[in-house]
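Every protein chain except one is present and positioned as in the full complex.
Here the chain labels run A, B and C in written order, and each chain numbers its own residues starting at 1.
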Amino acid sequence: MNFSSDNWAGAAPQIIDALAREAGRFGGAYGTSDTDARVEKRFCEIFDRNVAVFLVGTGTAANGLALAAAGRPGGIVFCHTDSHVEVDECGGVALQADGARLRLIAGRHGKMRPQDLAAAIEAFPHGHIHAGQLTAVSLTQASEAGTVYTIDEIRALSDIAHQHGLAVHMDGARIANALVHLGATAAEMTWKAGIDLVSFGGTKNGCIAAEALVVFNPDLAAQLPYLRMRAGHLFSKSRFMAAQFEAYFADGLWLKLAGHANAMAERLRGGLEATDRARLAWPTPANEVFAVFSKGLAGRLRAAGASFHEWRFSEKDSLGLADDEDLFRLIASFATRADDIDRFLEVLAQ
Amino acid sequence: MNFSSDNWAGAAPQIIDALAREAGRFGGAYGTSDTDARVEKRFCEIFDRNVAVFLVGTGTAANGLALAAAGRPGGIVFCHTDSHVEVDECGGVALQADGARLRLIAGRHGKMRPQDLAAAIEAFPHGHIHAGQLTAVSLTQASEAGTVYTIDEIRALSDIAHQHGLAVHMDGARIANALVHLGATAAEMTWKAGIDLVSFGGTKNGCIAAEALVVFNPDLAAQLPYLRMRAGHLFSKSRFMAAQFEAYFADGLWLKLAGHANAMAERLRGGLEATDRARLAWPTPANEVFAVFSKGLAGRLRAAGASFHEWRFSEKDSLGLADDEDLFRLIASFATRADDIDRFLEVLAQ
Amino acid sequence: MNFSSDNWAGAAPQIIDALAREAGRFGGAYGTSDTDARVEKRFCEIFDRNVAVFLVGTGTAANGLALAAAGRPGGIVFCHTDSHVEVDECGGVALQADGARLRLIAGRHGKMRPQDLAAAIEAFPHGHIHAGQLTAVSLTQASEAGTVYTIDEIRALSDIAHQHGLAVHMDGARIANALVHLGATAAEMTWKAGIDLVSFGGTKNGCIAAEALVVFNPDLAAQLPYLRMRAGHLFSKSRFMAAQFEAYFADGLWLKLAGHANAMAERLRGGLEATDRARLAWPTPANEVFAVFSKGLAGRLRAAGASFHEWRFSEKDSLGLADDEDLFRLIASFATRADDIDRFLEVLAQ
Partner (left out) sequence: MNFSSDNWAGAAPQIIDALAREAGRFGGAYGTSDTDARVEKRFCEIFDRNVAVFLVGTGTAANGLALAAAGRPGGIVFCHTDSHVEVDECGGVALQADGARLRLIAGRHGKMRPQDLAAAIEAFPHGHIHAGQLTAVSLTQASEAGTVYTIDEIRALSDIAHQHGLAVHMDGARIANALVHLGATAAEMTWKAGIDLVSFGGTKNGCIAAEALVVFNPDLAAQLPYLRMRAGHLFSKSRFMAAQFEAYFADGLWLKLAGHANAMAERLRGGLEATDRARLAWPTPANEVFAVFSKGLAGRLRAAGASFHEWRFSEKDSLGLADDEDLFRLIASFATRADDIDRFLEVLAQ
């Protein structure tokens, strides 16, 4: 009953098998191997166009490097108040992107609204050098609140950004979960909707450490080889990261794993909606569930072996929590078993 | 016949087995798992004292973070002219360590001499704020030239550094190869000889991506959790890195792997010394071999399937190369087979 | 009728006289002159204790260096939403302070409330390395809204900050105007109320370029010589900056100049309160006036020779502006003449 995070899960057997195969042979270091070349081609197929791919070790690296690639001195990036780049990366964007700053846009359920982005951009004193310069918008798909932007919402945000010359970055730590929910192709949800760069996460969905910065706009890719190298994120045995992605994409494994995680979360949501001992904090369609229940119940669930986190969130205060209640995050992953969900719901119902 | 680099080798089966075991279970993210805890304890045993351990993805990360930990504004680090931090990390130290600069000390065969370090430190205008401030010495063991500092040499360098208040960092990308050669314990070659921080490499010696920044001086460890996090080098599934190290240390695997690599290099050196078609550029005791032979011979070896690199090095001009000669680097790894060495020597002899 | 800013004013004759005297002699460069030594001693007298003084060229430099001195990796500084460090320095704090981030606290009339600061600090996940670490609070005195913190308010903010180990920085670009208003000593308004570092501005109050970073906590001063030097803010002819300060402090000139500016602003406020053609946006006690009037009237005033700025401010939307109204900032300086105020009010009344 581990719902702490999808990065508490292990790894899919196919991923380990790929590592084992790769282990038995020699191959070019620093991204020059055949495996790297194959997986770069595979990314082009997945995105149905030429893309530049930069494998890195963590999502924090991918995000920071993406915003560095789009950066300029005094640069400012718009993102949601609760976004990972703001809350969970210890200033990683400022490190990679020469001191870039994040400007926060509030929004319900982890999503920025186009009108709020437009207002923020328009209110910015463009050309006023004291203020700095706007360089990018970063949106998270699926969001930190477990919600998913529709393709129209992404396009609306991208259009506004592009009208003002800003690049658009998608933090896709859970991109597969979002894609499965939308039933869209990777192309439709990204560059066809105006995205310029994607942090494409594999780690949370069954890999051990496999993240890719995928760049659609070749201008934005020019400096990335150097940015990645100096950040220590070009791995000498990069081909072991590539091998993970190769297995991840083979036979649609990545979408199957994400589909399972989403289904497990749905099973949990169904159970929570059917009880009066807990309630959903807000609706989520992918593999994250945000629920409100009593701290006593939380204790009881944990005593029975469940693991999950209380959650800080900008919206928490507006949820009308009772004194003995708290907001909890429960995440399903590729490794979550239906049995675990059912047992959790049983304990909850007792 | 792949002698390109020890990071062109794959991974030891025991490492993959450990990943497979870890894959089947849940575990704390971001270094909080039992596996992480066990491996931290293991590092204390390996070093025979309490140490702080920070797992990271690459040696470039470990080096940059180590020198950031020892850093101060306007900071200057002494290192060898050919050191990895200077030549191969794209400015990574400056990124992590707030613009720290490297001051180069020349030295034969990749090693700094104590008297040259002393002279450089003494010549520095201490307290002259225009010049900056000296913060650390970084030495590489085994060195980029494949040589190994004796323990007395390390102690001599450390003593000089400490007399002036500088921290001492060891870039140990090939630390196991050096240890095996010296027949010393990890403690003897590091903190007992005055080292304050070690970039402890596992990747080149049979892991897929396992590097550890090991800190002996607790003062230097205080900011590292934050430095590592913002650099994107705290891995969510850190326990897969920890698992590699656990297998690496089990039953002395790491020393066996390094011992094999060293022995294979020795076999190659023996063969090269026995022929007049090539000569050793300088003596090396561990797993790297630097040789001089004709470009024609290089072409013939490659045509027969051998792979290795021409090598840039500050000392190259003093080697008295003939016009048709070049300097080549040949590296043996845990995966090098005696057959490969022998075949290489046969082709060379034809 | 120039009310654009106090930095549109020229310089007091005494300041120029001091420069002329200094021009005629040789003196030590980079802060080693007798003039520098005398003015450092003068700062100790002004603040009634030993202080470390770092002369720099601009307030942006003083602020960035102050927050760098208090910085740590992944550092976060609390400041008001409209503070100069956030709005007007193009990311200068991030540059000087190794990527430090600003977290904004809203507050009426440009001032943070102690309870809001306390709530923000308490809500921060201390020790959660993903979030970074809180390093400082920066407050502006007089504030960007022309208001002035009382000594009790400063102490309340400082106490909260210190309880959590944060340093407290005062951006004193208009510190003299605030001091005159409060009738307090420099000591009372700063270190006696818990301030650790002050950006002490002279430029806006009659100097040509004279800013000082004054540090009360010796620990925070240790790295500043290097931080200032690498920022290019240790001036070779520093003694011309020192000479300005010497003249500035002589015979209480600085307080006289600020007193005049405040009085001129008060004359303007009186006039605005007496008319129904304009209203004060909020009360201000020092040399800045924020007023609401019609854009048509603004045009008429400008046509008559007045100069002043429309003003962006977080509070603007809550002022209930009519469609044809705007928010304007009018600043009096040491150089403002009563005649100018009176003429402005006359044009306004016509």
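Please note the rule applied: contacts are C-beta pairs under 8 Å (C-beta built on N, C-alpha and C of every residue); 3 or more make two chains touch, one makes a residue touch a chain.
From a predicted model like this one, the values you see are computed outputs, not experimental measurements.
> Of C:89, C:196, C:266 or C:288, which one is in contact with the hidden chain?
Residue touching the chain left out of view: C:89.
> If the hidden chain were put back, which of A:74, A:146 or A:172 would touch it?
A:74
> For the chain that's not shown, point to the residue among A:27, A:64, A:99 or A:259 touching it.
Counting the whole complex, the residue in contact with the absent chain is A:99.
> For the chain not shown, which residue from C:24, C:127, C:183 or C:320 touches it across the whole complex?
Going through C:24, C:127, C:183 or C:320 one by one, C:24 is the residue touching the chain not shown.
> Mind listing the chain A residues that contact the chain we can't see here?
Counting only chain A, the missing chain is touched by 30, 68, 72-74, 98-99, 129-130, 132-133, 223, 225-227, 229-230, 234.
> If you put the missing chain back, which residues of chain C would it touch?
Residues touching the hidden chain, for chain C, are 2, 4-5, 7-13, 15-16, 19-20, 22-30, 56-62, 64, 89-92, 94-96, 203-204, 208-209, 226, 229-237, 240-241, 335.
> If you put the missing chain back, which residues of chain B would it touch?
Against the missing chain, chain B presents residues 73-76, 87-91, 94-95, 99-102, 123, 125, 129-132, 312.
Definition applied: only the chains that are shown with their structure count from here on.
> Where the centres are mean C-alpha positions, what is the separation of chain B from chain C, in Å?
Distance between chain centres: 50 Å.
> Indicate the whole-number Å distance between the mean C-alpha point of chain A and the mean C-alpha point of chain C.
41
> For chain B, give me the residues that contact two or more of the other chains.
Where chain B meets two or more other chains at a single residue, that happens at 30, 226, 229-230, 234.
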